[in-house]
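Chains shown are a subset, placed as in the full complex.
A and B are the chain letters, set down in written order, and residue numbers restart from 1 in every chain.
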């Protein structure tokens, strides 16, 4: 199960902007940097934060950090690109709420990216900085989500190379937002499978599955909801670093974020309805069980009672005519058996007629 | 069941505006174009996207694409009418959230149109472009919803021919929005039928039906809710392509969209109340079953016990006066039977009096 509380935080009272070492030693951080302009792209040596060149006139620099950087790396990045200490603290303390912060020289955005690893949902933090001629992206975890964007950049296709750093910034955000689609598609299929099973043959394992589904939707909603406001804020605000042309593209990403929230909400409504179906089917099952019990009891109780009557020992009183004269008749036994049969069949018929035997 | 996740999407990281071939080969696309002005209408040859003429001064062109166009057709449309790549991508990737995008030269609107096919609800994507002198409509699926509008145009009736392309644009949107009325009427009747049945003779098939109804309402709401905002945005905004006179008509369409949402919401409230009725009736049924069981048990247990008493073999001890002297009396047997009858009748009367035998 994904953790309910994931946020990394300092003890209350710590100075804002303090960077503490959280990263476990074994967690490799991989830093790739790329210089590009309209004509060409140039990959810089890996993990060489100390020697990042200035992009030439018209060139842009994209630094991507895969994994949570350590204090040292963050300080290097901060000094080199003039990043605000509060922003660096947010990069270090994963589990941030998605948000946008505008600083003097750059724009800082945190987003949550949902990933399904072996059917378990995780939300990785993505931090992005946009400056006049650079973009810095930091992605928690081991898998680089921006491979596709890097290829597009190297293949030189279209606007990504022509337009400014803000378009790369958009392309990264768009990639992060769109990651929710395959996750939601998988969740949608899981829900539909469960739905069909639930309507056809409900069983008790479904309850746990439903709870885990709802839990994932709750956590997903908490992580993705703010992205919607963030993107609409980006479109409305008068952010100097974003060109008007790029804003149109952000509107597209915003539409996606809104649709993703819509999907999550309707998934939640449907799982709520599924729980009702589940509970009702439990109550059906109980009714069925009780019906069987009642039918059996109602049929056999009178029969057993009759057998009990003729098991009484009044017959031992052979002096009285009134002591169980039935026993002394020739056909007493078969008549009693016949009466029992009639009672049993009659009960069954009456149960069937009133719909108890369905 | 309608799919929960219908949206077609590119792998995250794909360049915005990329068009990929989704349409299965067999799915015929039918393109009809019509030139019209205040005096006359002129149908152009079918599927001739390549040779669309410029409308004359005062004339308008309406291109309708029935089915999802392929990349080639989209590119032709894009080049001919100057459509934005992001809009074209949205046309290709069905499952869009209804939205309005304003581009330099034209207005792009996506709407969802609910259709009931053999009692199953589908929502088809409708994409509409409005330019200065053209309207392009793209409708997913096989059935053309705009037959009636085309007839009105050809019969030359009223404002549709007199007013500009924006009025045709309105007429198409109005048609799409109003498609929800027959669907909601059918749903309303289904709900009422189920309601009456539920109050009179609840049975377990209703649970599945209720769930499917709620599911349809959830999906319908997700698809139609944005139309409301979209239309109010259209009325408020200062969109140059819409004449003030047409805006009044959009207010009418907006009122319809609001009423449709109101209807869906009250349908949902009513199905929620129906589920409560259903659950309560299940619990009634259980109470009924248990009452029968208890009545039967309570009557026969004491009787069987009495029979058991006189089935004991103490009578075999013929040396003791205290060994079941009742058995040796003359009227022991009928007296015991009489006592049993009195107990049974007494129990029945006491059950009736306390309302257990209803």
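By our rule, a contact is a pair of C-beta atoms (placed from the backbone, for glycine too) under 8 Å apart; a residue touches a chain by one contact, two chains touch by 3 or more.
It should be emphasised that the depicted structure is a prediction, and the values quoted were computed from it without experimental measurement.
Peer 1: How many copies of the chain make up the whole complex, given that 2 are shown?
Peer 2: Per the structure file, the complete homomer consists of 5 copies.
In this section, only the chains that are shown with their structure count from here on.
Peer 1: Can you compute the centre-to-centre distance for subunit A and subunit B, using the mean CA position of each chain? Integer Å is fine.
Peer 2: Measuring from centre to centre gives 25 Å for this pair.
Peer 1: Note which residues of subunit A are touching subunit B in the complex, please.
Peer 2: Spelled out, the residues of subunit A in touch with subunit B are 145-149, 152, 157-160, 171, 174-176, 178-179, 181-182, 184-185, 187-189, 191-192, 195-196, 199, 248-249, 251-252, 255, 258-259, 262-263, 265-267, 269-270, 273-274, 276-277, 279-281, 283-284, 286-287, 290-291, 293-294, 297-298, 301-302, 304-305, 308-309, 311-314, 316-317, 319-320, 322-324.
Peer 1: Subunit A touches which residues of subunit B in the complex?
Peer 2: Those residues of subunit B that touch subunit A are 1, 3-5, 7, 9-16, 84, 86, 96-97, 99, 101, 103, 204, 207-208, 211, 214-215, 218-219, 221-222, 225-226, 275, 278-279, 282-283, 285-286, 289-290, 292-293, 296-297, 300-301, 303-304, 307-308, 310-313, 315-316, 324, 327-334, 336-337.
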